[in-house]
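With one protein chain removed, the remaining protein chains of the complex are shown where they sit.
In this document, chain identifiers A and B correspond to the written order of the chains, with residue numbering beginning at 1 in each.
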Amino acid sequence: MNLAMNSPIKETTKAFISQFETGEALPFGETKRQQAVGFLQNAVLPGQKTEDWKYTSLMPITTKEFQQPENYASRSLDICNIPNLEAHTIVFVNGALHSVNMLPGFDSDLMIQSFGSMNETAQIIAEKYFAHLTPPDLDIFTALNTAYGNKGTMIFVPAKRQVQKPIHIQHLTDTNIPIGIQHRNLVIVWEESSVTILETYHGTKQNSTFRNQVTEVIVAENASLSYFKFQHEGRNASHIEQCNVMQQANSQTAFFTVSLSGEIIRNTLRIRINGEGAHAGLKGGYLLDNIEHVDNYTEVHHIKPHSTSNELYKGIIGGQATAVFSGKIQVYPDAQKTQAYQSNKSVLLTDTANVYTKPQLEIYADDVKCSHGATTGQINEEALYYMMTRGISKTEARKLLIGAFLEEIFNEFGVKEVEEYVHRCIQEKMDSIH
Amino acid sequence: MSDETLLQEITSQKYKYGFTIDIEADQAPPGLNEEIIRFISAKKKEPEWMLNFRLRAFRHWQTMEEPQWAKIDYPKINYQDIIYYSAPKSKKLNSLDEVDPEILKTFAKLGIPLEEQKALSGVAVDAVIDSISVKTTFKEKLGEKGIIFCSFSEAIQEHPELVKKYLGTVVPYNDNYFATLNCAVFTDGSFVYIPKGVRCPMELSTYFRINEAKTGQFERTLIVADEGSYVSYLEGCTAPMRDENQLHAAVVELVALKDAQIKYSTVQNWYPGDENGKGGIYNFVTKRGICKEENAKISWTQVETGSAITWKYPSVILKGDNTVGEFYSVAVTNNYQQADTGTKMLHIGKNTRSTIVSKGISAGKSQNAYRGQVKIMKSAIGSRNFSQCDSLLIGDKCGAHTFPYIESAHSSAIIEHEATTSKIGEDQIFYCNQRGIDTEHAVSLIVNGFTKEVLKQLPMEFAVEAQKLLEISLEGSVG
Partner (left out) sequence: MLTIKNLHAEIDGKKILKGLNLQINPGEVHAIMGPNGAGKSTLASVLAGKEAYEVTEGSVDFDGKDLLAMSTDVRACEGLFLAFQYPVEIPGVSMTTFLKASVDAVRKYKNLPELSAKAFLQYMREKQQMVEITKELTNRAVNEGFSGGEKKRNEVFQMAMLDPKLAVLDETDSGLDIDALRVVANGVNQLKNENNAFVVITHYQRLLDYIVPDFVHVLYDGKIVKSGPKSLALELEEKGYDWIKEETIA
């Protein structure tokens, strides 16, 4: 629209983008980067008239000024640690690489590398798959990341490798001023391999980071991936992420997205099942308070026959918080025998909390089984009462019930230490709500 | 009012558009401008306030854009090509031989009596079942109870205070593109008023007006149920209506006051186009009811089998406390039909309840979408919604889609939504076959089972015809 040329939104967009412009480019993906820079010339920020952003206002982000991340100052990484977890780790502090720690005896073909210090093989792979699943002009945030982001992680699991210990990507924000961080992950799990990835986000203070992240995941034939994202970066932090996944025949995935704090969190998870016999699992959980806002946007595309997906998102919303869930299942014309299930369950703790749920089924094949369900309600008063008659305090009873409600989301991750840790974080947050 | 003066000023300027239309003409020239609207209003001898209502809508309409969000696809409509007014046609046919044999075939399948067939297809009817006389006795009976049931034009003349009070209060003049167009150019429709405490003794049906003016294209209906009253209204007819007008943009407004109940049932079987997707009606309807005061109830039931394109979301605003909204729908699409239909339930009052049951059946190369919204406002303490949206697919070239929007702003609200999509199971058909039931009959049995929950909401005789209609619509969809 020509009207937009000098409109306020155009100005805001320009100012917003300019905060992220940097000169340092990555050693790969130049064409994609140019494409993204081109797209940004005319891009505008989505407003509430944009269907996919109907319930999420970007005001808290666009009204702030973000600095370039400061360099890491030697502070404690303790809050990022998950007790007793043995994992290969790659740590980023304020967006910059801090360290890579591989467990003893790791397979030397397994690549866990930072974008800034990749070896030659890794660069060749990255050149091929960078922005392969995520077109640079997909939307403004993708373009911004593609054009000016220069930090990231590449994980490459060669064929026929079962990576025993999880890979843990840690993000720590430790700053007094609002900073803008752009991060990118490129994860490739080659044929017949399996790997478990954990990505955690923590913040030391009431930091007001804005994180713009793009994650691209390729899961090849007969490979399997378990990917857990745990967001606990502080209630003033914002996080916008695009995670685009491509699954090939007979691959298995299990995605977990747990959001415990953030001013604006937008998790996009888009899975394209492009092979027969593949299965995708999507689970999400959130526990919100104050004016926190979590927007989970998912798409599952069943492109080939005989694939299955199962999606479950559950949330507890207190304070004046808002939870948005949009879930789309699309079954393509040839994708017969697809089975796709989706469910979103919300519990509101207060009369000032808001829930918006938008499940969608788009089905173009007839021999399929698809369903979605959504419920919103409050904590089961009967159960609460029952527990109280057994001597449990109301507060404790609520905690137990909420814990049990969210448990289902992360208890199948398969790494006990992580499950216990997440459980404890939820209980702690519950304490702060009361 | 300054608004009014401003309006008039603007109005008078527009005279420069030039041409005038002969008030005696039977038909307006194609196109849409203020001149045409004045012509329609003058033709109908409308009071000034009515003309102003139309003009205000028209001016707003000019600033609007045709909505693009629905999952439907159709060639661009040229609104300047349409004739917005033509006098009631009294093109009587002499015998049934002149009626399209396709239509006659459907009549036969529906088991419609011969005399009625004539009436429906516009053949001159003999004196015995003259619909005018039927109508008269009928009107008398209603009159005794103080019920007003008349054409919209008549209501404007005879009951201006009621029309003025409620027109545009549920669907405002600037509501949406098609509704706004309707406000500007509507030709006629029905008006119903049920006085306090009166239970309407019969099902009110547009059927009784079928031989009156052809008001199809831009129809307008307003039903007001005063305190403690009850009315059941049937719209449409199971007979196929072959209308040369491609675009239909109707508006229906329902107002239920304290303790009142309105039940509105629709069976829509307009021409869906042929098996290659040629022709057919574009049906863009705005239907909305308001449960204005406590304990009111509005219930929509629809069976949609016709039209090439259906764009329709009968909705309820649950304003009063303890009010109830219901939406029961069966939408069938076959060949190249497209339907994007559903409802909106807006919960404002305390302890408001809504139920949504939607059954979509897609066959052939059709696309069938459910689109609905359940919104619980902060004030709607203790509200409940239950939604069930099921889709059935027949064949592998069609699509079934579900787009519910669920918005809750109160912890005490309970919302449950369930949706499923499946095809008619081969094993179900095999089971029926093994009991001697052939495949076509098996499909209709299964479809009837699938839609039963909705059909049972319809008045008995309507339900039977609706069932037959489903069979006819799906004929030949299973190879």
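Criterion: a residue touches a chain if its C-beta (ideal position, glycine included) is under 8 Å from a C-beta of that chain, and two chains touch if they have at least 3 such contacts.
The model shown is predicted, which means the values in this text are computed figures rather than measured ones.
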In the full complex, displayed partners of the excluded chain: B
Per the touch definition above, residue among B:Asn33, B:Ser151, B:Asn174 or B:Asn448 touching the missing chain: B:Asn448
Positions on chain B contacted by the hidden chain, ascending: 425-428, 430-439, 441, 445-446, 448-453
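Quick note on the criterion: only the chains that are shown with their structure count from here on.
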Chain A and chain B, separation of their C-alpha mean positions in angstrom: 44
Interface residues, chain B side, partner chain A - complex: 69, 378, 381, 391, 393-423
Complex contacts: residues of chain A adjacent to chain B: 51, 55, 333, 336, 346, 348-378
